[in-house]
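Shown here is a partial selection of chains from the complex, left in place.
As written, the chains take the letters A and B, and residue 1 is the first residue of each chain.
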Amino acid sequence: MSLHQKERDIIVQNQYIDNFDFDEVEDFIKNASKDLFISHKFKNSNTTLVQPRGGFPTYQKQFELYEEFEKADIDVMPLTIDSHTRLNDYGSAKKMLMLSEENETDMLNGYPLVNHGYATTRKMITHFNRPVSLRHGTPDARLLIETALASGIFEIEGGPITYLLPYSKNFPLDKAFLYWKYVERVCANYSGLNEPINRESFGPLTATLVPPCVTIVIQLLEMLLSLEEGVKSFSVSFSQTGSVNQDAVMANVIREMADFYAKKIGVEDATINLVYHQWMGAFPRNKEFSDSLINTSSFIASLVRADKIIIKTRDEAFGIPTMQCNAQSVANTKYTFQMLKGLPTITDEEEEANLTEEIHSIMEAVFNDSADTLWRKVFNSIKNGIIDVPFSPHIINHNAVVTIRDEHSNIRVIERGNMPISDKCLAYEKSKVKLSKDKTAVINKIIEDIGVMHE
Amino acid sequence: MNKKVVTGVVGNDIHVVANRLIDISLQARGFEVFNLGVNTYLEEFIDAVVETDADVLLISSLNGEAEGWCRELQFLRAEYELKDVIFMIGGNLSVGEAANIEEIVPKYKSYGFDLVFHQVDLNIGLDTLEEFIGHKS
């Protein structure tokens, strides 16, 4: 038995799950309906697929949510996991699930997948027969992903960097890399049986003034770590920046760079898709304006020809949306995509060249790190600030990069910290902003920039 | 002498943006700030208040978990004899969209907070804090 299989056997020996029949799971995946695979759907559609967020504790309520979504003709169903499960605390999840079932109030902020188990969950997934995307934020997602795949969930979001730097204060980053390596391998192993399993990175990160070069570098690195293990279908993503042009520039560059770096490590047979997140930062408190913002995001997703969009709701500033509100958002977005026609192609050579150069500089510095494996090189690069995510709550993050919006709302780097972008590129970025010398003026500008979508 | 404030985000909440702004704004207003950051438990807050002899404890909560974490505040407050410390909380204090928005402030006051701000802008909160301090002294 391989080391990997040994690890698998240990992981699934858990008092909270019944039993795990790997042969049966393999059989299920081999014969599963193609409609469950987003990789298949990507291949056969030429519009932007629509995916909301959503997870409820009980089977019943999750089923009702899916019914609502089905009525709105959703393309990709979400399964959001509760936070106890994310911390591998299946005991609390179990207790809260029982309370939720008894009292008909939600005592969990998501679906406790491990506790429900794959036999049960698979019934729901196959019933609706649409692709499901797993959203969690778990550093050690090994058991969770085994359960998801066995349930018929063939898209797994996250990654060692994107699910850690925005979501955690002190979970050890090196451990996250290893746990995710396991996830990639499981996904890769299953990918030969039927359509490939899709992995998706979480490009929004902290959704707060993250410069395009940082987002894209992290997307590329998570992609490479995944392809290295044999994954054949991968989605890179980013969220609305606040400038239409910067979104277009990012889309063009990320597509080109994904191709370039996949080839660079010798992978030619993987499919890379682009996912666009509707505005992930602070929302306006006026729900009408939130609708406008959401629709504007959809328009941009169409303009940049994203393969999938992940949507928000008009309740974003207030709290977790109701099922109906969520389904309404799906319907609105589908309507917009359907009626929005004759989209022009946008390119901006100067901006694209600058961004490309920044990305190559950072990627080169990562590859030049002296460590032996890619994940260790990336680990070191984060630790020493070669990769630096603004507003990350994680203690390992360097926090030296400073960004600000220019007059067209493009996010610009004004302090590079340890990020190895060239003097020329930095000068280009800085040339776009008229910066006050006064430090409080700069701080006020940053506060304003965070609230850029407020009414 | 500058007033001392201990601040941070309670529970498993990792929304850090407001926390960074609170840090900057408090300093700009002349407070001495001890920022515990995100993902801080109530006991850690109380420890820090005692240790620094703080005048104010300013807790943020954004992800809706606050209620679960703050019920024991009254108890801790009594135990540590923190009568003179101003306890303040703000952010997004309910899960989902609060059905009974008027009940939120009284509820948190009953947990032992002096000042409660649900979905209220930071600067309004800090203005109120300064007024409150003025009245007390």
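One rule holds for everything that comes next: a contact is a pair of C-beta atoms (placed from the backbone, for glycine too) under 8 Å apart; a residue touches a chain by one contact, two chains touch by 3 or more.
Bear in mind the structure is a predicted one, so any value in this text is a computation, not a measurement.
Each kind of chain appears once in the view, while the complete assembly in this file is A x2, B x2.
As a working rule, only the chains that are shown with their structure count from here on.
If you average the CA atoms of subunit A and of subunit B, the two centres end up 31 Å from each other. Listing the residues of subunit B that touch subunit A in their complex gives 12, 14, 16-17, 20-21, 24, 28, 37-39, 64, 92, 94-98, 119.
Interface of subunit A with subunit B (complex): residues 83, 87, 106, 109, 166-170, 206, 208, 282, 285, 315, 317-320, 322, 391-393, 440, 443, 447, 450.
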